[in-house]
Every structure is written in C-alpha cells, then in structure tokens.
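With one protein chain withheld, the remaining protein chains of the complex are depicted in position.
Moving on, here comes chain A:
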Amino acid sequence: MTVEHPALALRGLAKRFDGTIAVAGVDLDVPAGSFYGLLGPNGAGKTTTLSMAVGLLRPDAGAAWVLGHDVWQDPITAKRLLGVMPDGVRLFDRLTGAELLAYNGLLRGMDPAVVDQRAAELLDVLALGDAGRTLVVDYSAGMKKKIGLACALLHGPRVLVLDEPFEAVDPVSAALIRDILTRYAAGGGTVVFSSHVMEVVERLCSHVAILAGGTIKRVGTIDEVRGDRSLEQVFVEVVGGRTATGEELSWLSQ
C-alpha cells in the first residue's frame, strides 16, 4: 500500500548553528524494507540530519517524509510510524527498565496488556531482566543502548531510526543488537542507522550513504558505493583523511 513511498525521504534538509553550517542540504531516499547505513566521520552532521528527519530538531530548510507523511506538517502520523533511538540524549533514567518501557508504551497510546507482554519479552531477549529494579541511570553504557533500542521497538514501528546504536557497546551486546535488527528488517521493517564502524555497516546494510561536511558524498546500494574496493578505503578517500608519515608525534616513542 505504501510501496510507492520510500520509508524515509529527505529533501534539502539544512541546519545552521551559530553561523556554522552543520548540514547543507541533504537529499536521501531510503527504500522501504532496506537496511540503510549512514556513514560519516565525527562532526559530519549525522546526528543533526537524523534529528531533523524524526522531528527532534526543526530544520532551517527542507522537508522529511516517513512513508509519505510529512514529519513537520503531519507529525502525529509520521511519529506513529517511527521508532527512534537518539544518541547523546538521556532517557528518563530515574525509572527502572520495566518502568521506562511501560512509560514509553503508554505514551504511544498502546494497550496496557500489550505493553506488559512486549516489555517482558524485550527485557528477556535483551538480557535486561536480571537488572530487576535497578534504575536506568545505574545501567552500563551497553545496557543503556539496549533499553533505548527496546523503547524504540516497543510500539512496533514501520521505520526504525537509530543514531550510533553500536557506539560504546561490548561485542556481546553488539551481536545481540545486530541480531534483533536483522530480524526486524527481515520482517519487513526499515532500519536507518548512523555509524562509523565499517565492519558493522558492511555486514548489515543493503544501502549506504556517506555524509561528510554536511552533504552526502556517496549514496547507493553497498555494492554500488564500494565497487571493487573495501568500504573503508572508499570512506577514507571520500572523507579525505590523512595518513601518518611517521615524522610527526616522534615524542610518543619513549
């Protein structure tokens, strides 16, 4: 029914902070059912772009659509279809994991019985059940990512937007998150996530976009973008990184 609409469409999104341009006109089409990786070095504007795409940050220019619904003109419908895990944003961390899930579920207008059942399942699958009555503020970084993911998944969104889901996560938790995301995508959902971990992107994604300096530098299916080279080589070339010559930082050797 929404086949004609991309899961997420961005047109000319731009944002300027105090005179510096964070994002300078991003166009992006995320096909429904794809596993989309947004790559970029630190400060490329990934978080700003995703925040504007999900309704957390008002863009200076441009528009965003979720399955054809304008995020800024018709936020209620668009937000209902979205599951979001922002980065660098606190959760309501004076709640326990179960309380936080219940809060988010009811906030989304879900039936309490369904919330109970899904929360229990999510806590179990994400191995957060043992935390019991521990407040989220006392969780480890990996546990916080996992409970954040659970909050984003709880209401069964059609599109999942995750900002740095693998940042500061140990390999065990990362594997778990990867597994859940793969299952979600296989079930017809669309995942968009930002990252700068090449291995994860190469392994998971059907599509990638490379963002640097606030604009999209490369976009397409993963095979189109990397061609016959590795994704890392393409990335470093696009972003314009430098390689150490061995001359500088000589004082580091004792």
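Everything that follows uses one rule, which is that contacts are C-beta pairs under 8 Å (C-beta built on N, C-alpha and C of every residue); 3 or more make two chains touch, one makes a residue touch a chain; residues count from 1.
We adopt the following convention: contacts and distances are computed from a predicted model.
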Chain left out of the displayed complex - its UniProt protein name, from "Acyl carrier protein", "ABC transmembrane type-1 domain-containing protein", "ABC transporter permease" or "Phenylalanine--tRNA ligase beta subunit": "ABC transporter permease"
Please pick, from A:Ala44, A:Leu67 or A:Ala102, the residue that touches the omitted chain in the full complex. A:Ala102
Options A:Val30, A:Ala44 or A:Leu91, residue touching the unrepresented chain: A:Leu91
Over the whole complex, note the residues of chain A touching the chain we left out. 18-19, 54-58, 75-76, 79-80, 82, 84, 86, 88-96, 98-99, 101-109, 112, 115-117, 119-120, 123, 132-135, 138, 151
